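Every protein chain but one is kept in place in this view of the complex.
Chains here go by letter, A and B, matching the order in which they are written, and residues are numbered from 1 within each.
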Amino acid sequence: MESSKKGTNVFLEISVCLTGFSKMELLGTGMLETYYNVMTNKNNLGVVEAFLTESAKILTKNKDNKDGLKNEILNNLIPDSLYDGLAQNIITMWYMGSWINEIISPQSYVQGMIWGVADAHPPGAKQPGFASWSMAPKKV
Amino acid sequence: MNTPFKQPHDPKRQKLIPENAIPEIKEEAVMAVSSLKSAKGPSSVVFDKKLAELKSQLQTALELEHSTIPPYLCALYSIKPGTNLTATEIIKSVVLEEMLHMVMVANLLNAVNGKPVIGNKETGTGGKFIPDYPTRLPGNVDPTLVVNLTYFSKASIKTFWKIEHPEGGYALPAEFGKDAKAYPSIGAFYEDLTKNLVELEELAQKKGGTIFTGDPKKQVPSEHYYGAGGKIITVSNLDEAKNVIEEIVGQGEGTLGSIFSEPYKPGDPRYLLFGSTVEEFAHYFRFKEIHYERYYAPTDSAHRLSPNKGLPTGKKFEVDWEAVCKMKPNPKMEDYKKDSPLYEKTYNFNKTYSALLDNINEACNGNPAALKDGIMLMYDLRYKAVELMNIPIGDGFMAGPSFEYVKG
Partner (left out) sequence: MIQNKTYDVVIVGSGISGAVIAKTLTQAGKTVLLLEAGLTAGMNLDRNGNYHNYVDYLNTFYKAQIKVPNSPYPNIKDAPSINVIDMEPITATNSPSTVGYLVQAGPLPFASDCLRGPGGTTLHWLGSTPRMLPNDFRMKSLYGVGVDWPISYEDLMPYYEMAELEIGVSGDVNAIKWPEATTEKQQIALKNKNYGKDYVFPMENIPTSYIDGVVTGLVKGVNNNKPVKVNGKDTRIGFSITPQGRNSTPNKKYPYRDVIWDAKKKKLLLQTDKCWSTVLNAVIDIPKGEKYEYLPVGATWDPNTGQRCEGNASCVPICPVQAKYNALKTLFKSDRSKTTIKTQSVASRVIYDEKSGEITGVEYKTYRTADSLVYDTDIAKGKIYVLAASAIENAKILLASNAANSSDQVGRNLMDHLCLLTWGLLPEKGYPYRGPGSTTNMSSFRDGDFRKEHAAWICPIDNWGWAWPVFSPGSDLATALAKNIFGKELRDLLADSLPKQLLLHYECEQAPEPSNRVTIDPNYRDAIGNYRPVIHYDASDYMKKAFKAAKEINDQLFEAAGIQDFTTYSPTMAQDYVGYEGQGYNFWGAGHIVGTHRMGKSKKDSVVNKDCKTWDHDNLYLVGCGNMPTLGTSNPTLTMTALTFKAAEAILKQLEK
């Protein structure tokens, strides 16, 4: 229980760095627990643990060093050859709501972050209302 | 299912105003109106004062209709997506009708040449438009009731049916109504409002005038307000004004006040409200359905002394009371450190909410076409609220929308 909570926290922190979204934005999807569980269930547990340990190490070490953080993530987490491609799969999960090529749940599709990045919304959900499409997207 | 809204003369429509409830006309008031045209004498002053009171009462009605929307929205948005389909549909239909009511009350206020104020009242002297939750209902309606911004639960549903409680359920304790007029229910509030409307219009008509002197261009028509809760009614005379109130009270409580005071007469068709051909029935009963996780059967009686005790006995539907984001009740921006991410997010929600109220205010004050933008804000409001409700803030609670007015 305690270790899973710690794992979730590291997962969230590293997801912020991987995706470019803030903690609030990621939490706002309501998908954190689900995604953490998908990651642990779909992968070799040893690989997941090693990934999270490495992530925690990088995060702590580069707490005040933005460039260092970026470099270490790029070299030690991102390459597809490392940790069974976990880092890229996590990015895809947050952006698309899918694990590799499979949509996790109806809700994960609706919470895909890529649509907001495109100043749009997931087709068929979060509709913006009559005539919204005739003007540039509104930002409050 | 093909009738888009209940026709005004639909026999199934529930009557608010008993036919014999035409108010007595007081001598003093007749005198008041007889000098209406001269607009100088002391009696005209009395009439004007009464008209001003009516407008003020209509403004209160506006605030009353609005005050239930944030609590209903909190319950609605807290339901986890994809769960509780039936409960979601019921609450959604209720809240859409409340929004419709609000705009129809604005039409009514505009019809008597009043000026609806929606949203930022704080800068004026009239107090607040948005209640400070937890709150009592505006207009001294059922002062025993406290309404919270909180998540979907048996307790919140129970509060909702109390809000929509048909009149006559109980007498208000004596201490209420000492200082100002109090009403046991929303229905009673509107009954009083109707009485005042009828009285003033009769007076005005006696002198060949009318109180319905508002600019017809200020009415919000169906072209701009659609879909939500039924067809909007525009108001230019007493009949239409009564229609508006009938629609409001009919949708809300069903105002068979007599359900609760008359003795039960088996087989009385008036209490059979739930047949398959009934398009929709009052919010009060719809909330009961959620609470008891059952639809009303066509044979069910609304009377509490009936064999079904006024409760639903029809087909069961599933309610998952746990599939809910437990927002911390009655959140405020001041709960969070200024400029913290949660403060920002809550503030952001309030900005959308305030923009929405400002938009409705603009629409109800001469620019109904503005509602186009309001509808977009309404959707955005939901997505922002749901995001807040996904963010844990400790103690097993989630953040939530605070519904406070902020300057744009």
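By our rule, contacts are C-beta pairs under 8 Å (C-beta built on N, C-alpha and C of every residue); 3 or more make two chains touch, one makes a residue touch a chain.
The structure presented is a predicted model; accordingly, all values stated were derived computationally and were not measured.
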Partner chains on view for the chain not depicted: A, B
Contact residue for the chain not shown (choose from A:Ser4, A:Asn37 or A:Gln127): A:Gln127
Contacts of subunit B with the absent chain, listed as residue ranges: 1-5, 82, 85-86, 89, 93, 96, 222-223, 226-230, 317, 379
Residue numbers in subunit A that touch the chain omitted from display: 17-21, 70, 73-74, 78-79, 87-88, 91-92, 95-96, 98, 101-103, 105-107, 109-110, 114-115, 117-121, 123-125, 127-137
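Basically, only the chains that are shown with their structure count from here on.
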Gap in Å, rounded to a whole number, between the CA centres of subunit B and subunit A: 42
Subunit A-facing residues of subunit B, complex: 81-82, 325, 341-342, 344-345, 348, 351-352, 355, 372, 375-376, 378-380, 383, 386-392
Contacting residues of subunit A [partner subunit B, same complex]: 22-24, 27-30, 106-107, 110, 126-132, 138, 140
